[in-house]
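Working notes, beginning with the structure itself.
Every protein chain but one is kept in place in this view of the complex.
Right after this comes chain A.
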Amino acid sequence: MNITIERAALLRSLGHVQSVVERRNTIPILSNVLLRAKDGELSLAATDMDLEIVESVPASVTRPGGTTAPAHTLYDIVRKLPDGSQVELDISGDGALLTLRSGRSQFRLSCLPVDDFPQLSGGELKHSFAVSAADLRGLVDRTRFAISTEETRYYLNGIYLHAARAKSGGTDLPVLRAVATDGHRLARVEMPLPEGADGIPGVIVPRKTVNEIRKLIDEAADRIQISMSENKIRFGFDSVVVTSKLIDGTFPDYERVIPVGNDKVMEVDAKLFAAAVDRVATISTEKSRAVKLSLTRGTLTLSATSPEAGSATEELEVSYQDGPMEIGFNSRYLLDITQQIEGEGARFTLADAASPTIIRDVVDSTALYVLMPMRV
């Protein structure tokens, strides 16, 4: 392999892929990045064995070929080269040494064979469809806060992505749904089902993968190609392709925990509500973070007490027409949810102090949040 490439292009790509390579690795091949050159393109791949990022950059290829080289060392070298320089990468005949030349600098890095590198991108992914960056961002952003971090219920450590039918009122539309829950709160966000996505298997995308693709969405072009099978999911951005393992488990039947009989409705300005919750929660104890919501016709009183710190109350004007009730919530969970609401108003649908509450955006019906109450 012999190629010449611009330093800035190489640096950006290396920056993307090396982020998944763990710094402390006892297995040499896992600290390496896979370099492959052909047809005027250099492709770089890195993996942590759970997910793989492959990025392609244009390069002038004099001799195609491939090798694997230490990712962090290579990144550090390229980072320190002067801006605007050209970098030449050359691999000796037996593939054991990578020579990097730029200006008057020359580096020789020891390499490992391509065959030793983990294979994550192999195998056929049967289902494939495209979504817009904005839609995917919406799915990810509004659900990922609810992903569980508890290892024992491993099947909750990701976003459940699946096709479903949205039944509300008289409509019955096919949708692509993202659901995440940690047992205390649940987020369900949907978008119209993209073409080609009917019949996709329900998959649980692990948290780490969710976070990696979230970083890439902002830099991506408008269309993102998603392919999946029962075993893997692949996100194709412009020049970056992320392939990931999935969580091998059954996501719980979340529909059962979304209450249907809640009859008390409160509407409140989401921004004012969030700010008030944040203020009042200053008093609540570090451990419970509880705030109490007391509702009477037209008024919401937020309150928190703690034996050490004292107490706080704040009143808010809300639209509420039912009888008085009191309910407690974890203030952090309340904030997490209300921060996802982009419109003016949040609609709370309640039953009683011991039942889960539904929170939605007044004007946007694609997202639904369920929050368990706390005893206060």
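Convention: contacts are C-beta pairs under 8 Å (C-beta built on N, C-alpha and C of every residue); 3 or more make two chains touch, one makes a residue touch a chain; residues count from 1.
The rule we apply is simple: contacts and distances are computed from a predicted model.
The unshown chain of the complex is recorded in UniProt as "DNA polymerase III subunit delta", chosen from "Cysteine desulfurase", "DNA polymerase III subunit delta", "Phosphate transport system permease protein PstA" or "N(6)-L-threonylcarbamoyladenine synthase". Touching the missing chain, out of A:Leu30, A:Leu81, A:Val189 or A:Ala304, is residue A:Leu30.
For the options A:Arg36, A:Lys232, A:Lys292 or A:Arg360, the residue in contact with the chain missing from this view is A:Lys232.
Touch with the chain that is not drawn comes from one residue among A:Tyr75, A:Phe117 or A:Tyr160, which is A:Phe117. Residues 26-30, 47, 49-50, 112-113, 115-120, 122-123, 151-152, 154-155, 157, 206, 230-232, 245-249 are the ones on chain A that touch the missing chain.
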